[in-house]
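Only one structure is covered here, and it is reproduced in the block below.
Complex shown without one protein chain; remaining protein chains in place.
Entry: subunit A
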């Protein structure tokens, strides 16, 4: 990474400084707060933790740093299991949204020009309704005497209702439904910019459509795939609303666990430690993406 050369009286530094300032204010600073809280000790008071800065006298700062929260996260298998289970759910739902979103984005990008806008609108339109209400609507669709079961029973296809709500299936339906646009939009953006002459050239040279897709379209759309996967994977890791409303009791996810620590246990430090760990886990794929991007830039 190149740092901007120091004193050069130009507007350039200022422009570069804005995103750094933004990151420091809205990412680094809150994270430092969380980190500080995670190193404190919980207590029954208002606020429910003991500040790590205990004393400040004669220019001496007395700190009490408690590593017990991180120790507990490692010791108690519950948290490790929750992390693994969140990773699994996030990875699997990212794959599902990709499998569903790719053909959609592809079809929209290849559709006649005047069709593209209406089709994109169909993807974006549901976003105009509150996320919470849309997740609630799925309860009405999936529940035992909900829309699907009533229809299937009226048609005589099943005798007793299928159990769908409060199962992992419902969680995946909710996640895929809610995050699909985050996958489709970046995919569409890369697919629409694809140089069609490459495909024409391949066809002229006798390449079959399926092979054209595998050797040209797919590799060139990889940045879109990656961006979409990030946009789905990262928020799903910390997802709380969907597993809480649609999931069954055995859906173990970090977001729910954090809620318990914060609200039921009033253990803000432990909840913060969990949040810090989650953040570190999420930064790794982000770093990988940056690495990948830089390599492709260098290749060009």
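Please note the rule applied: a contact is a pair of C-beta atoms (placed from the backbone, for glycine too) under 8 Å apart; a residue touches a chain by one contact, two chains touch by 3 or more; residues count from 1.
As a convention for this text, contacts and distances are computed from a predicted model.
> Looking only at the UniProt record of the hidden chain, which name from "Putrescine-binding periplasmic protein", "Membrane protein", "Cytochrome c domain-containing protein" or "Glycosyltransferase family 2 protein" is the right one?
Hidden chain, UniProt protein name: "Putrescine-binding periplasmic protein".
> Of the listed residues A:18, A:45 or A:284, which contacts the missing chain in the full complex?
Considering all chains, including the one not shown, the answer is A:45.
> Taking the full complex into account, find the residue in A:130, A:160 or A:197 that is in contact with the omitted chain.
Of these options, the touching residue for the absent chain is A:160.
> Could you pull out which residues of subunit A are in touch with the chain that's been left out?
Here the touching residues of subunit A are 44-48, 76-78, 81, 143-145, 160, 166, 248-252, 257, 260, 262-267.
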